[in-house]
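Read the structure below first, then the notes.
For this view, one protein chain was removed and the others were kept in their places.
And now, chain A:
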Amino acid sequence: LKHYNDETAVVFFEVEILDAKTKDKLCFLDKVRPALHSGTFYPQWYPARQSIRLDPKGKSLKDEDVLQHLPVGTTATFYFRDLGAQISWVTVFLTEYAGPLLIYLMFYFRVPFIYAPKYDFTTSKHWVVHLACMCHSFHYVKRLLETLFVHRFSHGTMPLRNIFKNCTYYWGFAAWMAYYINHPLYTPPIYGEQQVKMALIIFLFCQIGNFSIHIALRNLRPPGSKTRKIPYPTKNPFTWIFLLVSCPNYTYELGSWLGFTLMTQCLPVAFFTLVGFIQMTVWAKGKHRSYLKEFRDYPPLRSPILPFIL
């Protein structure tokens, strides 16, 4: 149905919105202007939790999509899905990173009720324990600052239940590792100073590397935009790894935790490193796949996370 406005000959659309699961007709709008943004339909659910899509099982339309440019006729049918309660990525990151920072310090300072009472508020006699605390704290402070000042997020929000899942993971592992590293019966690394120095070098190298990648990725994207581009090596040598790897931020993260494992010689830390590595590999493979799908000219030499291996 076309309605013509005498003055400007604008073509109006009719829009009907169906529930993606039940296919009930939720609302019908006629005389919709072509420039209507898809992110504005339901006042009772805030926009972040609305998912509007062209196909019930398909991907969500983006907020910026304009009706006129979508592959619909003049009568458009959209499907609505309630994504559930949402929470912003920034909030989740800040919470999940602040936890380990504080929890580890509680164990480091041997706050009461963790170890035997005679150890309350004492400090370890091993210098590697002090070093480990500095490294662990530095790592999470870095993450918090990056969340506030460096990262540019594609999505504003994620499902609310993620914060419980993520915090359990980060806070739980932090407590488990910190308990042993700061324990009165902690055993320092077998190869002593050599081992700790080597581990510290690896750790710092990978922290700088990880930070360099985050900066490089941020610079790919102008402020406020959500564009995606292929990352390339820059003048910073730490970014040259882009030649071989799609997600070097994960590569460097793995390296940091391997360094920390070597430094503390603590099995729970090794376990945390392993679990993190598995998760990051899954993410890296997904990201690599979407790069390949989106860009025809994507460099073929790159692997998702480990050069030539994985």
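The rule we apply is simple: a contact is a pair of C-beta atoms (placed from the backbone, for glycine too) under 8 Å apart; a residue touches a chain by one contact, two chains touch by 3 or more; residues count from 1.
What we mean here is this: contacts and distances are computed from a predicted model.
Not shown: a single chain whose UniProt protein name, out of "Putative rRNA-processing protein EBP2-like", "Aspartate aminotransferase", "Geranylgeranyl transferase type-2 subunit alpha" or "Very-long-chain (3R)-3-hydroxyacyl-CoA dehydratase", is "Very-long-chain (3R)-3-hydroxyacyl-CoA dehydratase".
When the omitted chain is restored, the residue from A:152, A:183 or A:226 that touches it is A:183.
Residue A:267 is the one among A:267, A:282 or A:310 that touches the chain not shown.
The missing chain lies against chain A, touching residues 180-181, 183, 185-187, 190, 264-268.
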